[in-house]
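Of the protein chains in this complex, one is absent; all others appear in place.
Let's turn to chain A:
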Amino acid sequence: MTTKTSLLKVILLGDGGVGKSSIMNRYVTNKFDAHLFHTIGVEFLNKELEVDGHQVTLQIWDTAGQERFRSLRTPFYRGSDCCLLTFSVDDNQSFLNLGNWKKEFIYYADVKEPEKFPFVVLGNKVDVTERQVSSEEARQWCQENGNFPYYETSAKDATNVAVAFEEAVRRVLALDERTDHLIPTDTVNLHRKPRSAATCCS
């Protein structure tokens, strides 16, 4: 039996200060720092995991959330397998901006079929008591915008962080399987060795 490891690129997007870097660090290193340095440009970390028997290397790309750094982060959108749209439940503006983040991603990642692309929405900082965004609002947004899975996370106390990433992986794998079954028959197999008929004729 062959063990195949697939590399999946997952990108974290959302307003500045919603906790994207903290979510990534919690998931990869299981650490939390309340005063983590803000991100300039992009950073990434790898994490290996197994989901439903599939060996996966998750490459998590963390981005700078401030509007001004758009041109530093958008070149890295291409080739993403999944996008984690992140907001903070104690910051209504970050929730209102989810749509803009989705739009920016689809535009710069050059997604061919946006309606099929796997997005996962994370409402972070559920450990904070003063919420500005209710679960209902968030779920409704997810439902209306493409039926995205929604997770309420806390990078601080690790609530739902791993679960959310695993769901992201599942979404990507499910999509892969579907396309695997849908290979049109009139394509050319690029991996097949051409017959060596065309030898040098004199």
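Going forward, a contact is a pair of C-beta atoms (placed from the backbone, for glycine too) under 8 Å apart; a residue touches a chain by one contact, two chains touch by 3 or more; residues count from 1.
The criterion applied here is as follows: contacts and distances are computed from a predicted model.
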Quiz item: Which of the following names does UniProt give to the chain that is not shown: "Ras-related protein Rab-31", "Protein farnesyltransferase subunit beta", "Methyltransferase-like protein 5" or "TBC1 domain family member 15 isoform X1"?
Solution: "TBC1 domain family member 15 isoform X1"
Exercise. Using the definition of touch stated at the top, determine which of A:Gln93, A:Ser134 or A:Asn147 touches the missing chain.
Key: A:Gln93
Practice problem: Considering the whole complex rather than only what is displayed, give the residues of chain A touching the chain that is not shown. | Solution: 16-17, 34-38, 40, 64, 66, 68-72, 74-76, 78, 91, 93, 108, 193-194, 196-201
